[in-house]
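Contents: one structure, followed by commentary.
Apart from one protein chain that is not included, each protein chain of the complex appears where it belongs.
As written, the chains take the letters A, B and C, and residue 1 is the first residue of each chain.
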Amino acid sequence: MSEGNKAVKLWGGRFTGKTDPIMEKFNSSLSYDKTMWKEDIFGSQQYAQALQRCGILTQEEADIIVGGLEKVKEEWANGTFIIQEGDEDIHTANERRLTEIIGKVGGKLHTGRSRNDQVVTDVRLWLRQAINGLRGDLANIIFTAADKAERFNHILQAGYTHLQPAQVVRYSHWLMSYIVPLLRDLERLTQVRQRVNICPLGSGALAGHPFGLDRKGLAANLGFDDISLNSLDATSDRDFIVETMNWASLLMVHLSQFAEDLIITNLQQGVKMADAYCTGSSLMPQKKNPDALELLRGKTGRVIGNATGFLCTLKGLPRAYNKDLQEDKEPLFDTISTVKDCLLITLGIISTMEPVEEKLKLRLVPEMLATDIAEYLVRKGVPFRETHHIAGDYLH
Amino acid sequence: MSEGNKAVKLWGGRFTGKTDPIMEKFNSSLSYDKTMWKEDIFGSQQYAQALQRCGILTQEEADIIVGGLEKVKEEWANGTFIIQEGDEDIHTANERRLTEIIGKVGGKLHTGRSRNDQVVTDVRLWLRQAINGLRGDLANIIFTAADKAERFNHILQAGYTHLQPAQVVRYSHWLMSYIVPLLRDLERLTQVRQRVNICPLGSGALAGHPFGLDRKGLAANLGFDDISLNSLDATSDRDFIVETMNWASLLMVHLSQFAEDLIITNLQQGVKMADAYCTGSSLMPQKKNPDALELLRGKTGRVIGNATGFLCTLKGLPRAYNKDLQEDKEPLFDTISTVKDCLLITLGIISTMEPVEEKLKLRLVPEMLATDIAEYLVRKGVPFRETHHIAGDYLH
Amino acid sequence: MSEGNKAVKLWGGRFTGKTDPIMEKFNSSLSYDKTMWKEDIFGSQQYAQALQRCGILTQEEADIIVGGLEKVKEEWANGTFIIQEGDEDIHTANERRLTEIIGKVGGKLHTGRSRNDQVVTDVRLWLRQAINGLRGDLANIIFTAADKAERFNHILQAGYTHLQPAQVVRYSHWLMSYIVPLLRDLERLTQVRQRVNICPLGSGALAGHPFGLDRKGLAANLGFDDISLNSLDATSDRDFIVETMNWASLLMVHLSQFAEDLIITNLQQGVKMADAYCTGSSLMPQKKNPDALELLRGKTGRVIGNATGFLCTLKGLPRAYNKDLQEDKEPLFDTISTVKDCLLITLGIISTMEPVEEKLKLRLVPEMLATDIAEYLVRKGVPFRETHHIAGDYLH
Partner (left out) sequence: MSEGNKAVKLWGGRFTGKTDPIMEKFNSSLSYDKTMWKEDIFGSQQYAQALQRCGILTQEEADIIVGGLEKVKEEWANGTFIIQEGDEDIHTANERRLTEIIGKVGGKLHTGRSRNDQVVTDVRLWLRQAINGLRGDLANIIFTAADKAERFNHILQAGYTHLQPAQVVRYSHWLMSYIVPLLRDLERLTQVRQRVNICPLGSGALAGHPFGLDRKGLAANLGFDDISLNSLDATSDRDFIVETMNWASLLMVHLSQFAEDLIITNLQQGVKMADAYCTGSSLMPQKKNPDALELLRGKTGRVIGNATGFLCTLKGLPRAYNKDLQEDKEPLFDTISTVKDCLLITLGIISTMEPVEEKLKLRLVPEMLATDIAEYLVRKGVPFRETHHIAGDYLH
């Protein structure tokens, strides 16, 4: 890269025309993809070593590159990395800085690699890490709720259908009915992770790697479970992002249902919420609003919207990489961040909320025994369909 | 059920008011849930036997019920089942008919069961079967495409990124790039099936079964892999439907991408489509329109819409059953039917289409060797970033 | 059309290959587009007369065609129209039947017309009529609710924010808060209708009409307000369908909010619902479930899904007609039918529901006067922000 013009694009071999300044903004992804600085550097370091193993870099060149990247990494970690005009994405920024530090040999790092396989490798590494965190958060909620269920196992409450009191259930039964879906979410997330943790690096721009790269070894060094099977697919495959966002949509639906039920229960003062998850009203001092629950419910739309929108973006895209795919990262990052916060809030709510036994008792009305009367009659030999009519008459 | 008034609702123990006729239509689901007539009868037969095993029915009663249901089944199979006014869903219809055939003892079948656990059992049985079929369809496509890829493995074509010719790839490489996603779809569907094949029967309306039903035995007899864990969750859980529809959305995205690519390739006459999958124009006789491909692409929106809409329906629903959940079946049935047709069409297209080698060759332009030139220079020791500029200059 | 083979496709001039039977089903739209039989015939009758006016048909030919179409119309009206194999859509079916009735001259009707402009003319005529009906339904609800609001104007109830009682409001104020959005919906629908009622006929397949058709006269005879401006756009424009479905999504959101509020109010027995809009439970005789309200709420997802899905279908379709556009009718018809039912149900609910004053009073708790205390203090000159703290202390 010529000195004195650090802003030259990496693909600067051909164009002479000026870029529209709005186009610069439109095209740039650095503002959000810098989140992946660590993964980009890790991926490049391992790639340099793989290039060495297949003879494209000498050991010395590889060492210089790996060392230079280590310095770039330190700058990010210390907050001293300075973004330059022309750094249109994290890959460009890191390579530009690397070349500043180690000179011309930096230009060998990208050999046989394309931003097409590089970016999707970074996203997979980043997402794998994020999923690990979410699995921990889910497990925390599950264990915490199970403890609470055990502790309050003696408390009875009304069980509802159609928001009408129906039969008596335990508080623990009700609480765990919101945890069982999270068990499924955890199972699903574990299965999604299998498909996230696949290495596309070595797919080039679309047609594969020309220098005999040991893809399996590289994948192993990057902690991936396997390599991708087809380079045209690997560079355009965003299934793992769709899967994650679909997963998140269903999780959020579960949290929204929990929130709704609790808002209604809380409204009737059957469960005491910690002040930490409520706020007051600027006009009505008596209010204690369950804002945390309303946000859990409200953010469900956002996460569903992210998933739906990205499916729409993918519809009808032909092989292989198209720039439309740049639209994958913002919804993914927003979804992960939203879900993360929502799980932590949910954990906080479950950790602190307490059933109010005497209030819950107030709702245990005699009509709720209709099913029990019917069942008593069944035990006496009356056909169930008749018991139903008898119990109905009896109670009115 | 009183004679002379076969239309009395099963829940008729209380109401005296008249139902709004539009409400009848609004509330009724028989027009679409009759699809599950076989599963409803199978579920009831097994349920009757389980009731016998826990002492609620005598062996004789159970035999009468199972035999009566067998007759109802024959009527459906022969097309002689007559729907009556008041048959608001398949469960009501079957039980009404059963009681007509075997009399009062039919009223014992529903003991301890609710439509809430009955309906979701039926849907799971139905969907399990449908998924088995879809897995076969996917496997057919995969094997057929693999054969075609092998047969045409020698043919070269332009590989594209950004719909610009980029590098030379094999036709087989391109074709298989659309099959690898289907392999993932198959893997995902197998995982979804695990969560479909869970038995909720025995959960009652919301609070479980009061008569000591052997749920594990019943589940095994129904071919389920396991039982559901929490009755409040089991009667309101529609995760397995969301998962199936999310799965279908991603599958359809894959088919839409294949369709788009083929429409563009076909437009340029690189691939010959069988007449069976094209139609003509009523105004322009020279046209041969790839209607099948356009419908594959167009139906993607429909399937995504079904999934998104149902997620929205589920948002914020509290425990346990709410009538909103009735909205699960139409989008699910439509999705399964659409996906089924689309897979069969895809299979037909792949079975019959052929690459036109001489047309594909026309697009193998010299500029596509730029990457090869760059790679040649790399082998001579030039840093990749410089080769890029050199190759760019060389070709212009 | 050759005798003895009524199933020959209208575009049969070229193909020799057989069509895949699944493809027939996939391609056919008659099962749902026959809904527009009346509009299709009306459009063709007017088109024949327009062809006569520009000299393509003689008066006698035009009369024969119009008369023949009148007979086809009677068959549909009487239920005697017999669908034949090969009638792939309503346009094909009507023209096939016309030619059977009047012979060879029927083949002149389609001159200068394409299914591309014909179908979208039919849909616009059909939708215009449907919108007229929906406007009447909305007006009915608005007037009925206004009457009810006046009648129950003296009743007070708790006004909520965050589902917490906040301040005292009138029942009428609450009820009308759900009617004001419907006023906006009515205004919006009127504006949508303007863009629905535009005539695309005369646009041909894509390139316009070659025989000097008087498009303005034809549009006026069809009751359209104006003609479309660009034939490439006119044959592929589905904005009016998107607008209608987006309109419906927002309307349904309003109904879902009304339903939710009423389910919660009803749960607390502040409002009495007519039995006609509730159903009982098959297991719990004491239950009176607000099924109508839950379906209003649940069907919101369906209508949103239809709109979202179709936007996704339209994304990235190039000019002009593509078969993907066939996917417009099913979601549109389903949306209109769903919305129609939901409005009628809403009208029934509002017509019959009554506030229960003594129950509503129970919720008028002293804490709800906090705002009034604060306002009293403001009138005494205390800065509002301080009154807030004082009132908060006072009430606890």
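We take it that contacts are C-beta pairs under 8 Å (C-beta built on N, C-alpha and C of every residue); 3 or more make two chains touch, one makes a residue touch a chain.
All of these numbers come straight from a predicted model, not from anything done at the bench.
Within the whole complex, the absent chain has one touching residue among B:L30, B:I264, B:M353 or B:V382, and that is B:I264. Interface note: of C:A93, C:L163 or C:C199, the residue touching the hidden chain in the full complex is C:L163.
Considering the full assembly, A:K323 is the residue among A:K216, A:K323 or A:K361 that touches the omitted chain. When the full complex is taken into account, the listed residue touching the unshown chain is A:K299, out of A:H254, A:K299, A:R319 or A:R385. Note on the undisplayed chain: of the listed residues C:I304, C:C342 or C:L360, the one touching it is C:I304. Panel shows chain C; residues 1, 10-14, 56, 99, 104-112, 116, 159-163, 166-169, 173-174, 176-178, 180-181, 183-184, 187-188, 191, 195, 205-207, 210-211, 228-233, 235, 237, 239, 242-243, 246, 249-250, 253, 256-257, 259-261, 264, 297, 300-301, 304, 308, 311-312, 314-323, 371-372, 375, 378, 383-386, 388-389, 391-393, 396 of it touch the chain omitted from the view. The set of chain A residues touching the chain not shown comprises 9-20, 22-23, 25-27, 110, 113-116, 204-205, 274-286, 288-289, 291-292, 294-295, 297-315, 322-327, 330-331, 341, 344-345, 348.
One chain of the complex is left out; on chain B, the residues touching it are 161-164, 166-167, 263-264, 267, 280-291, 294, 308, 311-312, 315-316, 367-368, 370-371, 374, 388-389, 391-392, 395-396.
Operating definition for what follows: only the chains that are shown with their structure count from here on.
Farthest chain from chain C, judged by C-alpha centroids: A.
If you average the CA atoms of chain A and of chain C, the two centres end up 36 Å from each other. Centre-to-centre separation between chain A and chain B, using Cα means, comes to 25 Å. Averaged C-alpha coordinates put the centre of chain B at 27 Å from the centre of chain C.
Residues of chain B in contact with at least two other chains: 10-14, 110, 116, 205, 297, 300-301, 304, 308, 311-312, 314-315, 322-323.
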